[in-house]
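In this view, the complex is presented without one of its protein chains, the others remaining in place.
Chain IDs A and B follow the sequence of writing; residue 1 opens each chain.
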Amino acid sequence: MYVELRGINKHFGAYQASRDVSFGIEEGNLAALLGPSGSGKTTILRMIAGLESPDSGDIFIDGARVNDLPSSKRGIGFVFQNYALFRYMTVFDNIGFGLSVQKTPRAELAARVEELLRLIGMEGMERRYPAQLSGGQKQRVAFARALAPNPRLLLLDEPFAAIDAKVRQGLRSWLRGMISRLGLTSIFVTHDQAEAIEVADEIIVTNAGRVEQKGRPVELYKSPATPFVARFVGDSAPIGDIGRLKGFDGADADVSGVVSGAIRPEFIKIFAPGESVQCESAVEAAVVESVIFRGDALEVSLILKDTRLSARYPLEKETIAAGQKIRALVYCLYAFEGGRTRLLHNACLGRQHDAYSYSI
Amino acid sequence: MKTRLKNKTIPGFGLSLGITMAFVSMVVLIPMFSIVLQSSALGWSGFWKTVFDARVLASYRVSFLCSFIAASLNCFFGVMLAWVLSRYRFPGRRIIDGMIELPFALPTAVAGIALTALYSGKGWVGAFFADLDIKIAYTPAGITIALTFIGLPFIVRAVQPVLEQLDPVYEEAGRMLGASPARIFRSVILPEIVPALLTGFGLAFARALGEYGSVIFIAGNMPFKTEIAPLIIMSKLEQFNYGEATAVALTMLMASFVIMFCINVVQSRAARFVKE
Partner (left out) sequence: MRTKANTWTARALIGASVLFILVMLALPLAMILSEALHAGWSAYWKAISDSYTLKAAHLTLTATAAAVVLNAVFGLAAAWAITRFEFPGKRLLTTIIDIPFAVSPVIAGLVFILTFGRLGWMNPILTAYDIKIVFATPGIVIATVFITFPFVAREIIPVLEARGNDEEQAAALMGAGFFTIFRKITFPHIRWALLYSVILCTARAMGEFGAVSVVSGHLRGKTNTLPLHVEILYNEYQFTAAFAVASLLAAAAIVILVARNIVEYMVKKEDGGHVR
């Protein structure tokens, strides 16, 4: 593990920002710290950077314990949420600052700054001041500035939060590509799960100061370890008592007592009027609440046994409309029991299937 | 059209503008007009003769030099004070913070006699230096100390808010890039406070140039050595030499306006960098 945290705790006054946080990140990986606001992800990032000190626990970078090492000596590049470009320095001076601190000779410094300017696609702009740049440009300069002194670890604090939505997409792919090319171990903080899923090699989900799960995006999506991860990563609709659904009640489904769960849109099949139905015994009656066109399919919000669920419905089938009575089958769902998540399949389907082998 | 409508919505336009113009005319415009009248009476040759008189030139030199040095001293100590007051907790911080405006609140004559007593040969500080054979009171050094006193609040209060409101992010960025605290101060913080510093310097300098009460006691007022320009004006007035007094006053006014103008320029140029 290149970066490792063990048993980190941190509180601010009465507020516990980090609770027994432990995880490791391999060299060369781009990891995302994903969680809602206030979940402690930025605190973790700042502690790795040395901008905050943990109350207890250890932080290791490349095998060495860095708790007592000041930020300036940890060899970390940091990209701030609002860029933090030095306002009274030109783009050139901003990018070259870290090298200037290292007393790099002038020629070498200039060459490196030029190289980075080419990397970020801003050649010719070295004499501009931050006030003259757009948000996207400032972010790229901030990135170049962090990279210039050849850091061994790159940390990014919600790098796209302050950027226009249109620019965000392009910047994201650009950053992803850039970091892969450089092979630099990187950790970025985000509250946007779509962003984390798209950009990161692995995701660390945080909630209320704790780490809920760490894994590749696909793993988190398919096998959420906790109810929070099931709800937070990807879409899902909560259901209070899975026993009320046909096929999930009784001894067949291995559940005891009232168990809550979550259902992803792709776990539900909506039958078109007149379509023949599998598993007659488990089909439920439902009412369509609303239908939204999503470009490649319809997103249908339906009420099934007093629970609002969301499902997808292909455009090729006969259209359905709000208020219509339809039939739906829940193939599988996540069951939350004792803090664990289990993927359960509808009993009527017999053998265990991989949830994703059903077609809509 | 829009202007007139706007001015009719909220009441009181006539009344407030009337009062304002009445005051401004009586208190500022008409009296200042007298300077114009008087100087035209003096004529060009009279003006130049007065302004370039050796004694008057000497007084300019004393005033400008001492004011400049005092304002510069205040730059150094002012930044230090602003830094210490905005960054650290220490016993007595609140008291010191509250005392900074003392030079504004204390009458200049009171400050004048107190400083003279303090730095004269028998004063608490003066005696210490007298042993080293250094005279402070009745020398330009004394003038400079008095001018430092009255200019003290300008720079502290100009720089302090900037430091207090400076986003910590810039310093954090500096640290992450490996800079030492000294380097961060030099490269990141100092540029941020320079506009406020220059403004404070300008204000302190302008104030010091025109200062009278706190200086005349400690100066000794020896022509060519420790005579300040405002005193020259005063003595010409006492001799009913209105013309010459006005001439000297005009040059001082022009200097003040130039300084004020420069301050404005500094402020507007600095605003360009801060646009978000």
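Going forward, contacts are C-beta pairs under 8 Å (C-beta built on N, C-alpha and C of every residue); 3 or more make two chains touch, one makes a residue touch a chain.
Fair warning: this is a prediction, and the values are worked out from it, not measured in the lab.
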item: Chains in view that touch the one left out, judged over the entire complex; value: B
item: Residue among B:Val51, B:Ala130, B:Val169 or B:Leu237 that touches the chain left out of view; value: B:Leu237
item: Residue touching the undisplayed chain, where the options are B:Val62, B:Cys75 or B:Leu115; value: B:Leu115
item: Listed residues B:Trp48, B:Trp124 or B:Phe224, member touching the removed chain; value: B:Trp124
item: Contacts of chain B with the absent chain, listed as residue ranges; value: 3, 6-7, 9-13, 15-17, 19-20, 23-24, 27-35, 37-38, 77, 80-81, 83-90, 92, 96, 98-99, 101-111, 113-115, 117-118, 123-125, 148-149, 152, 157, 161, 168, 181, 206, 209-213, 217, 230-231, 233-234, 237, 240, 242, 245-246, 249, 252-253, 256-257, 259-260
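Here, only the chains that are shown with their structure count from here on.
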item: Separation of mean Cα positions, chain B and chain A [Å, integer]; value: 57
item: Residue ranges of chain A in contact with chain B within the complex; value: 49-51, 70-73, 76-78, 80, 82, 84, 86-89, 97-98, 101-102, 129-131, 145-146, 149
item: Complex contact set, residues of chain B against chain A; value: 167, 169-170, 172-180, 183, 187-188, 191-192, 194, 272-276
